[in-house]
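Here the complex is missing one protein chain, while the rest keep their positions.
Chain naming follows the written order as A and B, and within any one chain the residues start at number 1.
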Amino acid sequence: MTEDLLAESSKSQVQDLGPSIPTRANWAEEAVAAHAGAEHLTREEQVLARIAKARARKPKIKEKRITLSHGAGGKATQTLIEAVFLDAFRNPVLEQLEDGASLATAAGRLAFTTDSYVVSPLFFPGGDIGDLAVNGTVNDLAMCGSRPLYLSCGFILEEGFPVADLQRIVASMAAAAQAAGVQIVTGDTKVVERGKADGCYITTAGVGLLERPTVLSAAAAEPGDVVIVSGPIGDHGITVMLARGELDIEADIISDTAPLHELTANLLDATGDGVRLLRDATRGGVATICNEVAVASQVAVVLDESSVPVRPVVNGASELLGIDPLYVACEGRLVAVVAPDRADAAMAALTAHPLGAGAAVIGTVKDDPPGLVLLRTTFGGTRIVDLLVGDPLPRIC
Amino acid sequence: MKFVDEFRDAGTARVLATKIAALCEPGRHYKFMEVCGGHTHTIYKHGLEDYLPETVSLVHGPGCPVCVIPMGRVDDAIAIAEHDDVILTSFGDMMRVPGGRGSFFDSKAAGADIRMVYSPLDALKVARRNPDKRVVFMAIGFETTAPSTAMTVLRAAADGIENFSIFCNHVTIIPAIKAILDSPDLRLDGFIGPGHVSTVIGCRPYDFISAREGKPLVCAGFEPLDILQSVYQLLLQLGEGRCEVENQYSRVVPWDGNPKALQVIGEVMELRPHFEWRGLGFISQSALQVKAKYATFDAERIFNVPGVRVADPKACQCGEVLKGVLKPWECKVFGTACTPETPIGTCMVSSEGACAAYYNFGRFSRERVKEATHS
Partner (left out) sequence: MCLGIPGEVIELMAEHEDLAMVSVEGVKRAVNIGLLREDGVLDLAPGDWILIHVGFALSKIDEAEAKASLDFLTGLGDAYTEELEALAASDIT
C-alpha cells in the first residue's frame, strides 16, 4: 500500500484541464492597477532603490477593519498610528512619537505618558496585569529620562469578574508602586457586560519630572554610537505565550517585569549627555526599537547576533514555535544608544545594578545603508532585520 | 542547543567555503535548486550566501506547501469557517495567505472563528473542548506533515470524536520536482534535496532524478553547515563525473524513510486524480484526499465547498518564482503592489516563500550589507 502511494505519485503529470473559467480576485487586480505605469526595472539595484522610496512614502491605511496585527507593535501598528492618530491629532509634541511626551510648563519640564494593558492571561509566572501596568508606565517615564512621580489608573471590568482576582491585581499594583517610588493618585472604574472585556483591562497615565537637561530622541543616533541592551531578551513574551496553556508547553521561565527608573537614573548620571536614546523593549522587541532608530536617525544599526543575550530556554521555546527572540516583548529590559566614548561608563553603571546585571553591547550605528537594521549572524553571514509584519504573539502586554 | 549549534559553527563554515571555492571550475557557473521552503528560510536567516562564491547560485524551488495553495482553496476554507458553528484551525503560516476575498486573518477580523494551532493534535483538543461546535483543521504540507494529520484522524476515530474533520490540502513532493525538471526555461546542475520530507519517503524516490534526468541530488539538513556541506558534495559529484542521490542529513533521514508514517498516510488518505498547484497548474496524482472509509472526517464531504477557481492576477509571477525561473526581485510586482504587508501572492506571505525571505532578510545589495557588518 505504501509503495503504491509513492509509485503512483511518481507517475504524475502536469495537465491541461480545459476551459473551466476561473474568476479573478478583484482586490489583487486593483492593487496591481494602483501601481500600473511603474516601469519594470531589470536591475536588482533599481528594484531595491524603488522599494526604499516606497517605504519612505506617507503611510496610508488600507484595511477596512482592525486586525490583531494592528496591535503587534510592528509595521501595521506604525501605519495605524501615523495614518489615523497622528494625522488627526497632529502637533509637534505628538510627532516625536517617543515613549512619553516631554512638556514644557511654567513649573518646569514634565514627562507625560499613557498606556493600556490587555494581557491574556491576567496572571502569569513572575507577575500579573497589575505589575505590568505600574512597571510599564514607570518605564515609559524613565525612558524619557524623567523621575516618575504620579500615576492614574482606569479599570474596565467585566461583569462576573471575581473580586478576589481584582484584589490580587490591586495588591500587585500597590507593591509595584511602592517599589518604584510612585503614587497612584487618581483613577476610574467602569463595568461592561459579560463577554465584553475579557476579565479586566487597565489604562494608565503617568507624570514624571524632567530634572536633567538631557534630551533623548530616536532621531539623535550618530555613526559610531553603541547599542546596549540591559539584560537577556524575550523572557516576558515567552512566559505569557506559554502561560496561555494552548500550546501544552512547560518551561522554567518567568516574566521579567520590573521598574527601570533607578537603572536609567544611574545610567544618565554616569554618562551625562552621552545617551542618545532609551527605550523599553516591549511589543515588537529589540528589533522594532532598532528599526525606529535607524529610520528616525537615518542611520544603519548593525547588530551582532552572538552578542545578544538570550536565555537558552527562551531560545528553545522560540525555535519550537518558529519565532525570533529579537521580536519578542520584554517588560523589564531597556535598549540604550550611547556615544562611543561613554560606552564603558554606561556598561559599568548598568551592570552595577541588579536589573542590569546581564547588560551587553549588542551592536553599533553606521552611516550606511541608512534606515536599515542589519544582523551579523552567529554563523558569520549577514541579513536584514526588518520590521515585523503580522503578530507572532498576540496580547502579550 | 545540541544537534543544532554544532551545525552552525562559523569556523567550520569558513573552511568549507574555501573547499567549495576550490571545487569550482574556472569560468563555470553552477545553479543548484534547493527544493524545501525550510532551506530557503535557513539560507536567508543565516546569511549563507556570503559563504558561496559568485559562481554558485542557489535557486529557490516549489517546496513551500503554503506557497502552492491556490487562492480558490483559501476561499473554500473561509466558506467553511463562515458557518456559525464552525471553528477553523490552522497553522500560523496560513493565516495571512490571501484568497480571492482576503485571508483567514481578514475573515477572523470580520467575525469568523479561526484559530491558530501548532499541531493537528491541538485542533483535536479544540474539538474535544467544544462539543457543540464543528472543528475543521486546515491540513497543509508535503509528506512531512501528512502522517501527523493522518495519525490525528486515526486518534479521532479511535476516541469517537464526531465533531472533528480535516480540509485536506496535502501535496506530494515528487510531482513538484518533476514539474521543475519538465520546465523548459530552467537549466540546473543539481538539487539540494528535501530534508524532512525524506524522513518519511526516504531517498529512493529521487533515484529517477539522477538516473533518468542526469542531475545529482543531496538530501540536506536545515542547519547552515548542512546546506554548505550539501553544496560541497554536489560540486564533488560534478567534478568527479558522478551523478547520484546522497544523504547528507543521515542523522535524521533513514534511507528507507519511515514505513509506519507511509502506512498511516495510506490508511487514511489516497491520491487525488489531479490538483491545482499555484503557479504550476493542474498536476495529476500530486495531492492527497481523505479515503471514503474516513468520510466523517473529511470536511469536503461534510461541507458544501464552493470549489471556485480563482486566477492569479495577470501580473503575479509566483509560478515562475516557484519554479526558480525568476528571482524574487525580477517579478514585475515585487516591492510595489506586492510587499510583505500587502502580499499579492503566496511567495511573499509565507515565511518560507522566496520573495518574503528575500524581502525580509536578503534585500539590499549584498556588497553594502557585507561592508557594513564586517568593518
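Please note the rule applied: contacts are C-beta pairs under 8 Å (C-beta built on N, C-alpha and C of every residue); 3 or more make two chains touch, one makes a residue touch a chain.
Given the structure is predicted, the values throughout are model-derived calculations rather than measurements.
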item	value
Touch criterion as defined above, residue of B:T89, B:T172, B:S210 or B:Q248 at the omitted chain	B:Q248
Touching residue (missing chain; options B:S57, B:N130 or B:S148)	B:S148
Full-complex contact with the absent chain, from B:G38, B:G72, B:P313 or B:P328	B:G38
Sole residue of B:S210, B:Q229 or B:Q317 that reaches the chain not shown, by the stated touch rule	B:Q229
Residues in chain B touching the chain absent from view	1-4, 6-7, 9, 11-12, 15-16, 18-19, 36-39, 41, 63-66, 91, 93, 118-122, 140-141, 144-145, 147-148, 151, 195-196, 199-200, 222, 225, 229, 248, 250-254, 258-261, 264, 350-352
Positions on chain A contacted by the hidden chain, ascending	247-252, 312-313, 315-317, 319-320, 322
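Just so we're on the same page, only the chains that are shown with their structure count from here on.
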item	value
Of chain A, residues touching chain B in the complex	1-2, 4-6, 8-17, 20-29, 31-32, 34-35, 38, 40, 42, 44-45, 47-48, 50-51, 54, 62-63, 65-69, 75-76, 79, 246-248, 300, 302, 312, 315-316, 319, 321-322, 366, 368-369, 372, 374-384, 386, 389-390, 392
For the chain B and chain A complex, residues of the former touching the latter	1, 4, 8, 10, 13-14, 44-51, 71-72, 92, 95-96, 98-102, 105-106, 108-110, 117-118, 122, 172, 174-175, 178-179, 182, 201, 205, 208, 224, 259, 262-263, 265-267, 270-271, 274, 280-286, 308-316, 327, 329-330, 332-342, 344, 351, 359-366, 368-375
